[in-house]
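Complex shown without one protein chain; remaining protein chains in place.
On to chain A.
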């Protein structure tokens, strides 16, 4: 073998890589949202999370329980069974499992089999959300659950919604870190041309990617200007968006009205919470909240923010599903080009790649 082929056979140390895409193994050691709190009730809910079918319910004491939605005996989906107190009863042969997943009765057997246990997943409830840990349970440290305290704070009012999307969570996070698409995909709601051209700053804080920008003396975007009655004003805008974890993206926006009749500058704050849980490698569950600290009792503002947010997110769903379909169906491969505005997305994709590479790829 001559030296040229030897060099060609090894990967170039100068090749750029290590960015997560739709094929990167899902990050499992992470708290993800399993559902809105009020989705998890005494009626058993079946939901596929990170490729695993999970049955979700509440104990009589109100604690959320998550177990694998598959009887260890004949793979019957346990969510098709019923609850007897805190015990989940399989609908096929009546095998009974306590909230830890331990079999406590098998009616057709004279003894309780000690090996008939179903995997239980750690869960934790925070405000309107139930979180779940699909990775190694020993690492399910509840202090790692990211802060979403404004969702349960009396000083804030939230409207919310949810979607199912046939796209991967990497593309979803990249969409959320990419504000240059706003004026084109969301022209009626969040996008203004001035904002798209305003200077964007990026910084990385450990695993967290932060983008922020500000714009002085500009027209407000419709989504905030209309419900707060500011459309005729010139305002100062500030926004910060954070890739917090593979499960969460938060955006903090503020609009400062310097022309308030009181003579004082009035600040209107909005927190947008995007909760993303992969359903499979190429589909995801998505829950969102739009929270504000002003006009808490204004039902017209609720309705406007709900429908405007929903419209914007439906536009994102369409775009991401079209992209995913193209990426997965088009027979001719393409390596997408990257430009300056893609820096936050690339930092996020590198962070997800490194987290996925660090975890042990092991079956249970």
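By definition in this document, a contact is a pair of C-beta atoms (placed from the backbone, for glycine too) under 8 Å apart; a residue touches a chain by one contact, two chains touch by 3 or more; residues count from 1.
Here is the rule we go by: contacts and distances are computed from a predicted model.
Student: One chain of this complex is not shown here; going by its UniProt record, which of these names is it: "Glutamine ABC transporter ATP-binding protein", "Protoheme IX farnesyltransferase", "Oxidoreductase" or "Ferritin"?
Tutor: The record names the chain that does not appear here as "Oxidoreductase".
Student: Sort through A:35, A:99, A:246 or A:278 and give me the one touching the missing partner chain.
Tutor: A:99
Student: Among A:139, A:164, A:197 or A:216, which one is in touch with the chain left out?
Tutor: Only one listed residue reaches the unshown chain, and that is A:139.
Student: Could you please point out the chain A residues that touch the chain left off the display?
Tutor: Residues 99-102, 104, 109-111, 113-115, 117, 119-120, 122, 136-141, 360-364 of chain A touch the chain absent from view.
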